[in-house]
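Take a look at this one; I'll ask things after.
Only a single protein chain was left out; the remaining protein chains are all shown in position.
Going in written order, the chains are labelled A and B, and every chain counts its residues from 1.
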Amino acid sequence: MFKEIIKPALILFIICAVVTGALAYVNGVTEPIIAENNRLAEQESLKEVFPGADGFLDAKSAEELTAQGFAVTERISKVYEAQKNGETIGYVVSAISSGYGGSIHLFVGISKEASITGVSLVSHNETPGLGSKGAEPAFKDQYLGKIPEKEFTVVKTAAKADYEIQAISGATTTSKGVTNGVKDAVALVRSMAGGI
Amino acid sequence: MAEKKNSKLSIFLNGIIKENPTFRLLLGNCPSLAITTLAKNGVGMGAAATFVLVGSNIVISLIRKITPDKVRIPVFITVIAGFTTIVQLLLAAFLPELNKQLGIYIPLIVVNCIIFARAEMFAQKNPPVDSFIDGLGMGTGFTIAITIIGSVREILGSGTWMGIPVTVNLFEPATFFILPPGGFMIMGLLIALFNKLFSEKKSKTAKESESGCNGGCPGCSKAMHGGEAS
Partner (left out) sequence: MKELFAILIGAMFVENFVLSKFLGICPFLGVSKKTSTALGMSGAVTFVLVLSQAVTWLTNEYLLEPRGLEYLQTIAFILVIAALVQFVETVLKKMMPALYKALGVYLPLITTNCAVLGSALIFVERDYTFIQSVVFGLAAGLGFTMALILFSGIRERMEACDIPEAFKGMPITLIAASLVSVTFMGFAGLIIK
């Protein structure tokens, strides 16, 4: 009875325990390093879309912002306050919109005056060579510095107005996806900065 | 003495050509197709898998005499999963870029048939040093294979190699090759090429490999069957 069932089970248990112990040790050593990596990566992404800031406050979630009565849509994920010398000079909105190959995760940097300081595609599943061009400056720099009087709209020809964004040829859906995210981010910041 | 040395070398070389896990044994196909969009991914994944393979081969070989046959499979799983998790954590801490590129395929190393098959076919029956060498050979063979696949796909699909522009400034690369269908196609063509180059009298090998997972997968699952006295 012992040999048949208990012994194998016991040995298996001991092996499991040893392995788990080893993992707990490795985890203990690497956890702080991983956390720091994540923090640095986040800071880098935030700075990329808001170069003028020297610090960012911890993000507020979409729920918190809705509770405060701001213009939150379902594309909004969270918002970081961008600061310089301790003063809030703008926001970075984390938005998730649908593209061609799935979700596009955006960081949109917007100053308090509602002008766009930067757009970056943090992660996406768009077609390499086509929709992936949405992450390139040729496309996303179109948003920079704009304070459009109307909502951003995607057009297929050259943009004639401030609020027109020219689509990537062959990747209209991606272009619309990015624009939708930026659009919602702008609307949100406008409501947060006092309805400008 | 010379004989022993020879056999150690032959164990190592076995994994590179004669029983190359990717091109011959046809094991570990999931990552071979999924992450080989860049040559450097091939190197990274290969290195990670080799780490797990070597580690688990050694440990399983070390405890082979005290592992009861009945619980052999759960023990393999636990050890392999342990090493996989260690690799996961190390990559996340020290090579976050690579970690992001390889994504869920890192934890999926635990179900990579190669590791399981070697544990069952070799490590369970051989001393630790030999198992170490076998792991190293198989891992190296795997790494070479997927780096080749990755290189072909990267050059054809992006015009670069290891990030260095190769043909990208000469003509427009064919994106097809870094998309899923391209992966299937390149792998199929490369296996055919490998067969052509290294298959002496082997119309037999071709027939065997029709089952797709040959001695590899069904072999190790047959073992699972027998192992779990049911």
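In this text, a contact is a pair of C-beta atoms (placed from the backbone, for glycine too) under 8 Å apart; a residue touches a chain by one contact, two chains touch by 3 or more.
The structure displayed is predicted, hence computed values, not measured ones.
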Identified contact with the non-displayed chain, of B:Ile16, B:Val110, B:Ala123 or B:Ile178: B:Val110
Option touching the unshown chain, where B:Pro127, B:Gly163 or B:Pro180 are the choices: B:Pro180
Residue touching the undisplayed chain, where the options are A:Tyr100, A:Phe139 or A:Phe152: A:Tyr100
Interface residues of chain A (partner: the chain not displayed): 19-20, 23, 27, 31, 98, 100-102, 127, 173
Chain B, residues in touch with the chain not shown (by the definition above): 26-27, 29-31, 33-34, 73-74, 77-78, 81-82, 84-85, 88-89, 104, 107-108, 110-113, 116, 179-185, 187-189, 191-193, 195-196, 199, 203, 206-213, 217-218, 220-222, 224-225, 228, 230
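Please note the rule applied: only the chains that are shown with their structure count from here on.
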Mean-CA-position distance for chain B and chain A (Å): 35
Contact set on chain A toward chain B in their complex: 7-9, 11-12, 15-16, 19-20, 22-23, 26-27, 30, 33-34, 37, 41, 127-130
In the complex with chain A, residue positions of chain B that touch it: 63, 66-68, 70-71, 74-75, 78-79, 81-82, 85-86, 89-90, 92-94, 96, 157-158, 173, 175, 178-179
